[in-house]
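All protein chains but one are shown in place.
On to chain A.
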Amino acid sequence: MAYRHVVGPRTHVFADLATLMAKATPIRSGDRLAGIAAESAEEMMAARWCLADVALSEIVARPLIPYEDDDVTRLILDTHDQAAFAEIAHLTVGDFREFLLTASSETLARIAPAVTPEIAAAVSKIMRNQDLILVARKCRVVTKFRNTIGLPGTLAVRLQPNHPTDEPKGITASILDGLSYGCGDAVIGINPASDSIRTLSSLLGLLDDVIQRLAIPTQSCVLTHVTTTLDAMNRGLPVDLVFQSIAGTQQANASFGVTLAILKEAHEAALALKRGPLGDNVMYFETGQGSALSADAHHGIDQQTLEARAYAVARVYRPLLVNSVVGFIGPEYLYDGKEIIRAGLEDHFCGKLMGVPLGVDVCYTNHAEADQDDMDTLLTLLGAAGCTYVMGVPGADDVMLNYQSTSFHDALYIREVLGLKRAPEFAAWLHEIGLADGEGALLPGGAGTALLTAAPDLAA
């Protein structure tokens, strides 16, 4: 069905809902690359006016990819909470924006299972950055494994101690550095350079050892393919969290070598290990705008809507952590600081609205038109928006993945400026071992020596 909007003498026509949503999207290079972006500023605004009048019930009734063709569409519709949807079904996208701005945290939690990714994406397209921040800030998504993540007023940090050749001593040195800045409550998570089971085994053992020796209330993850992690669990290796990159279409997931069935199998295997004393959120997912286009699996749908569909995939496995790698995929999808900042806020908002514990890898590559100032801006905005977690990379320079993310220092900055606390169990541990005071401020001196008990041979 075509959509129409009249602006003065001109009638703008949009062939279908996917086209309308693509044209309503704030401009970004990936939608232009796909040939689906608005062709003028007026066309973009006409699309937003038109989208604002579309009923939420109509969005649910018109899947962007047919039910028969795509298992992500089937998952979205089969898990749609009809009872919760009754509260918002009568609203248009424009009404829904106003509903969200006035809704309480309790209301937002109640409707989260009724929010399909297409609804979240549609409303985000007519929201300004301040709307995305204000509404996301009210959403509460709390998850637990060895600590509690997502409580109001907290921000967690993934300690990311990558090394170009997976050298265990080098990785341990980066872990100790990160812990000394009070980072690592979200997870200590390594991107390995090698995906061999031998490497995985060595790194899982290393992480388990550090966490046990220092009795750190946190969890570990080696970010390798889900099938490799399944293999590791079958071998009895110490797996806390199962990681996988996911996307918003069946075909894009296939390009990652994953199916919903494999994710389910891995989820069940990790649950059976019962390694989380506080809770059983055992999955960790990464996503990013542009991944479906990159896999030539986008079905003519804009990249921001497809990104929200990836959160629908994540949601059914009750993950501990999900993050968009917003600036990582490259300038052909998000060209500059402005596009990366907007996308980071959209991704965080859509995830939270859908009830997913969204963090953001605030980051950029050296061929994007972006720099540290842009990252400072996005980090500050996400801190205000109640982002679940960000990355902690030594000096912001990931020497394995060759991109810039947020640093241990950046985490200290955002805590000082916005008064954000760590996960409570982790904060108590830092206080107990003498790294931080009761308020979470780092204490001067002695951090390294206290932590070195985890790896006595390192300083030899």
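Rule of thumb we're sticking to: contacts are C-beta pairs under 8 Å (C-beta built on N, C-alpha and C of every residue); 3 or more make two chains touch, one makes a residue touch a chain; residues count from 1.
The definition used in the following text is that contacts and distances are computed from a predicted model.
Set against the options "Aspartyl/glutamyl-tRNA(Asn/Gln) amidotransferase subunit B", "NADH-quinone oxidoreductase subunit L", "Alpha/beta hydrolase" or "Ethanolamine ammonia-lyase small subunit", the UniProt name belonging to the omitted chain is "Ethanolamine ammonia-lyase small subunit".
The omitted chain makes contact with just one of the residues A:55, A:109, A:151 or A:173: A:173.
The residue touching the chain not shown here, chosen from A:151, A:254, A:428 or A:458, is A:458.
Among the residues A:45, A:197 or A:254, only A:197 touches the chain that is left out of the figure. Although one chain is hidden here, its contacts on chain A can still be listed: residues 29, 32-33, 161-164, 167, 169-174, 176-177, 181, 196-198, 201, 235, 331-332, 335, 365-367, 371-372, 393-399, 402-404, 407, 409, 412-413, 415-416, 445-449, 452, 458-459.
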